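Here the structure comes first, spelled out in structure tokens, and everything after it is commentary.
All protein chains but one are shown in place.
Chains here go by letter, A, B and C, matching the order in which they are written, and residues are numbered from 1 within each.
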Amino acid sequence: GCAKDTGGGTNAPAGGGGNQAAGCKLAPVPQGGGGSAAGSTAAGPKVDASALKVGLAFDIGGRGDASFNDSAAAGLDKAKADFGLKETKELTAAPNETEDAKQSRLRQLAQEGFSPIVAVGFAYAKSVEAVAKSFPNTKFAVVDDDTVKLPNVTGLVFAEEQGSFLVGVAAAHKSKGCHVGFVGGVNVPLIQKFEAGFKQGVKAAAPDAKVESEYITPAGDFTGFQDPAKGNVVAAGEISRGADVVYQAAGASGKGVFEAAKSKNVLAIGVDSDQYNQKTVENSKDVIITSMLKRVDVAVYDFVRAVAGNTLDSLPKRFDLKVDGIGYATSGGKIDDIKATLDAYKQQIIDGKITVSDKPSN
Amino acid sequence: MKTTLRGKLLPPALAILFSVLLCTVALLISGDNPLDAFGAMIGQLFRGTTAVDTVNSAAVYYLAGLAVAIGFQMNLFNIGVEGQYRFAAVIAAIVGGGVVLPPVIHTVVIIVVAVLAGALYALVPALLKVYRGVSEVISTIMLNAIAIGLIAYLVSTDAFGVQIGNNIATKPIPESGWVPGIPFGESGTLFGFVFVAGLVGAGYWVLLNRTRFGFELRASGESPTAATAGGVDARKMVLTAMLLSGGVAGLTALPELLGRDHEYLQTSPAGYGFAGIAVALLGRNHPGGIALGAVLWAFLDKSAVSLDNVGVPQEITTIMQGAIVLSVVIAYEIVRRMELAAEQRRVGRQLGRDTSDIAAGGSV
Amino acid sequence: MADDLAVELAGITKRFPGVVANSDIHLEVRAGEVHAVCGENGAGKSTLMKILYGMLQPDEGTIKVNGDPVRFKNPSDAIKVGVGMVHQHFMLADNLSVLENIVLGAEGLHGIGAKARKRVAELAKRTGLNADLDIALEYLGVADRQRVEIVKVLYRGARIVILDEPTAVLVPQEVDDLFDTVRQMRSDGFTFIFISHKLDEVRTIADSITVIRRGTTVGTADPKTTSSRQLAEMMVGSELPSPETRESTVTDTAVLTVSALRLAESGSARAVLDDIGLVVHSGEVLGIAGVEGNGQTELVETIMGMRRASGGTITLDGRDITKLGTLARREAGIGYVAEDRTRHGLLLTQPLWANRMLGYQTRKPVSKGQWLDIAGARQDTQRIVDAYDVRTPGIDVAAAALSGGNQQKLVVGRELSGDPKLLIASHPTRGVDVGAQALIWEHIRQARADGLAVLLISADLDELIGLSDRIVVMLRGRLVSEEDPATVTAEDLGCAMTGSAPREATQ
């Protein structure tokens, strides 16, 4: 007969993993998880920044992209509330815009007296370098880039691989078939960090685990961040090969990954922000066990405070687990049972007992 | 047919007017003040580097537009300018960054390599068209996609790429390969390649209007059958036109590559080829017209930034670009018909075929 | 009696941009007659018929069909009252099947299925159409296409049938067949309006004649009492020129020698041209007769190098040109008046002086090496315009703005300008009016007297007989016989062209 499909109930659980629900043979959990993280710098002293005019130059997508632009915006909002910022301005990049458009945007902000100016996205690196030279008294920051070596430019970079490591551990623990997957949007170095950390995390927790790892498009074809339909297919492919926990770092395509996970009854892991609470993917929130958090908001917030308090030197070189610039989400309570384990690994990383590489080993 | 000056200038003016009206309506709907918006667009020209940036970008669009126009001259629709220019840019950047040569020569080598690479990438659809009858529209659409993969490979660290932070780029071209610009101080630096683009445009005009090759090209475009009967080898023309188009396409990215970026980044913008189509259409394949179209297009592009700055949705500029293209072709068509009818009337009158009652003519 | 009239057009005026095609035309056609409409090129005949068929709307004037005033917005309206038209240029879609071509637009009658097929089959039988109804139309020959056009009209139940130059592409035997059908249908009560330039035909078939000149009716004539000469004078106000060649100028110098020429159809082994051998001498006009589609076009295009021969040789003035391209052949001294000037002869949107360059882009006076010599081209264009009486306001107008006859004069002028040794003239006066025709003939004769060799292809048998020194007949890609223009009649030629034995022999 012909039946309406109800929430995936008619489907057998994921292909290969179906029978051996035993899960992975897990590596022993490292000891010494007690001492908690060094604590967020966000808890530092309050400053008054009401004199600052903060400019934000977003990457394509801008405020509301439910991704790192949004996260940067959140940091600004918090700074506004906490430090009494009066004047802020946000400008957004258009798709496929040229270098000079980026420069114009920054220059406009600088000319209108905004300082600091936060450029969101490594695509701004060259533009910031060019503009910062002609505005030596304006403070700039670039998210995701630390290649600009100028006194008035601060790089805000993250240890994505560390967070990815932790969600990798979570994936290994949650996998029934000891088989997990990674779906990257576009095969660029930044996303490769996610892949690298994830793979290491999985292997650390379960040396026998199998890891599928695919990108939707190769480098240069940025549609991979914009095509949920293809994200879905790639994820479905991994799931059909047996993966039953899928970690995505695929921008807007991630939605397709979640839906593939949902319709095949497997689990998924989100990225950048706490996707369990994100509106655009709320239909599939119940498969999201955790998200790798990249705290652009923390970075922006800390940067604004550092500028206001003239303590730029105190900013970390990299926002990592230690400074809570990176983390994992617990919303939904799906990993409460392994939280202790994750924190143990976290401590190991913070203590430098585990170093996570940012290049996938093949 | 010969069009009058009015016939040339009236349509674009009408089209711009129409697009402005359309955008005014759109802006009013979204609750923005059209005057602010248009004010910001005009005002940007007098601030910062926008004026110089506009000219710089226009040079890029101009080259892309010329590349498309060469195809159009003989009814070839080279959508592939997009893939050709990107492929050429990467190859030129790789070669430019990889060789050590004295100034000038270095630059010339890069330019030649770019032209050859563009032509090479256009060779595939040309051969497919000539020998297998594959429509260049489809083959170039496919090759545009394939170019992305090729570029991804070439720029990757496995091949010629160098990682800089989170970005990957080709090895930077040493200063000997650059094309120096003309600094305008605060207002930015004009690419030296703007003049090269101008030269290419002049060359295009001379080639089309003063040489046997240009005549044959236009003849094949206007009527392949008549051209064949007139001794023009259609296959050869398709091949040459396509290669020439690809070669000029290969220059497209050079103003930026040699004048500012000096390396090809993975994040380097795409889409100049598609803009080139619109620009060629706006300019009606005439080198002067394409120049105006390129400047207009670049101006609208730059407006996105300043509109955003005054809080107007920057999407307006895309609508405006689309509206201008569509209304300009319609306006040209209307004016063309008016002129054709007028010319027929004139011919009729001068031949005295019908001295009576002409006023009522023009039923077309 | 007005009741007798099947069609009555009164005061019809139609203006086009720059041209008044019809002005105050009157035409009365009695029911059950064959009524001929005569007039020179561009006199407005087709325009008038399109108005009667609803394809064009008159600016002024009234139309009555069977006594009732009508006003047609489109052909459907005309079809409804029983008017049908067979167009001067076939109105058929090559990729649609024969059946589809016929029922298109009249699906309301019998649908497009079995009923329609049955009805079409009946009509096909009646008109002698033997083709499979399901094959694509492109596979049909000219005569069959014409039959399809007639079946189309009958299928719609037309009682008044307009035939616009139906005989232009037919050989005499086919014309006879057509006339038989027409006569038979006339006796069944059909009314015909018949257009032709061939005045003998008109006098054979018509019951009455209306003559129009420059868009107005100049009078009616009775075919039984009027001679062709008188008719012609009514049409143009002057005598009918004849294409007679005066004295022979043929020499012994062979200019063009074609031997064992073969052209295979693309993608198959079948030959479109098979073992063609011919020689054209200096000062000679060699005429090629043949029903269209028997390989004349291909022969010409092969000699011009637009098609690659699959075998045989072509020699020009002793030089083997078989392997040369079109341009090289032109440079070697071939002038080429193509059969379809708008497709092969002209760049319609380009000015006249640019058209002067086409085919001559490598030669003086229009070019210097790789560079064009625009001043030279303009000067020489002006010379042609003057010498060939091309009626144009100037040399900067687009070629499309000239009338067909004037376009043709320009083309002939150009092709005789390069000092050719050989002129290939395909239908050099097709669709050209009598004045221009005479002028073109005159120029060809002059050039011939100066030693030019001419290969003439024409569907106009009178032209062929009058102009040629020798005539060869082409049938299914082969040269089947040679005729002497001094003795041969159009009728004989027609027989040879269709491959049937002459009539006397069969009887």
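The rule we apply is simple: a residue touches a chain if its C-beta (ideal position, glycine included) is under 8 Å from a C-beta of that chain, and two chains touch if they have at least 3 such contacts.
One rule holds for everything that comes next: contacts and distances are computed from a predicted model.
Its record in UniProt calls the unshown chain "ABC transporter permease", which is the match among "ABC transporter permease", "Dihydroorotate dehydrogenase", "Inner-membrane translocator" or "ABC-type branched-chain amino acid transport ATPase component".
Although one chain is omitted from the display, it touches the following shown chains in the full assembly: A, B, C. Interface note for the absent chain: among C:R71, C:H89, C:R229 or C:K364, the touching residue is C:H89.
Of B:T107, B:N166, B:N285 or B:S303, it is B:N285 that touches the chain left out of the display.
Set against the missing chain, the residues C:P69, C:G111 or C:G219 yield one that touches it, C:G111.
Among the residues B:V134, B:A234, B:V310 or B:A342, only B:V134 touches the chain that is left out of the figure.
Considering the whole complex, the residue from C:L52, C:V65 or C:L140 that touches the absent chain is C:L140. One of A:T98, A:T154, A:T217 or A:T290 touches the chain omitted from the figure, and that residue is A:T217. Listed by residue number, the positions of chain A touching the unshown chain are 1-5, 10, 61-66, 95, 187, 214-219, 221, 223, 226-230, 232-234, 236-237, 240, 252, 255-256, 259-260, 263, 279-283.
On the side of chain C, the interface with the absent chain consists of residues 53-56, 74-77, 79, 85, 87-96, 100-101, 103-108, 111-112, 132, 135-136, 138-142, 145, 152, 169, 265, 270, 292-294, 297, 339-340, 342-343, 348-349, using the contact rule stated above. If you put the missing chain back, the residues of chain B touching it would be 26, 29-30, 72-73, 75, 77, 128, 132-135, 137-139, 141-143, 145-146, 148-150, 152-153, 156, 221-224, 277-278, 280-281, 284-285, 313, 315-323, 325-326, 329-330, 333-334, 337, 364.
Methods note: only the chains that are shown with their structure count from here on.
Contact topology of the protein chains: linear, an open path with no closing contact. The chain closest to the protein's centre is B, with centres computed as averages of CA atoms.
Centre-to-centre spacing of chain A and chain B amounts to 39 Å, using the average Cα coordinate of each chain.
With centres defined as mean CA coordinates, chain C is found 76 Å away from chain A.
The mean-CA centres of chain B and chain C are about 45 angstrom from one another, to the nearest whole unit.
The set of chain A residues that touch two or more partner chains is empty. Along chain B, no residue makes contact with two or more other chains.
By the touch criterion stated above, chain B contacts chain A in their complex at residues 47-50, 53, 56-57, 60, 148-149, 151-153, 155-157, 163-168, 188, 256, 260-261, 265-267, 269-271, 301-302, 304-306, 308-309, 314.
Put simply, chain C touches chain B in their complex at residues 15-20, 23, 59, 214, 304, 306, 325-330, 336, 338, 343-351, 354, 357-359, 361-362, 367, 369-372, 374, 391-393, 396-398, 400-402.
Chain contact summary for the complex, chain A toward chain B: residues 91-92, 94, 96-101, 103-105, 107-108, 111, 122-123, 125-126, 144-147, 155, 157, 187-190, 217-221.
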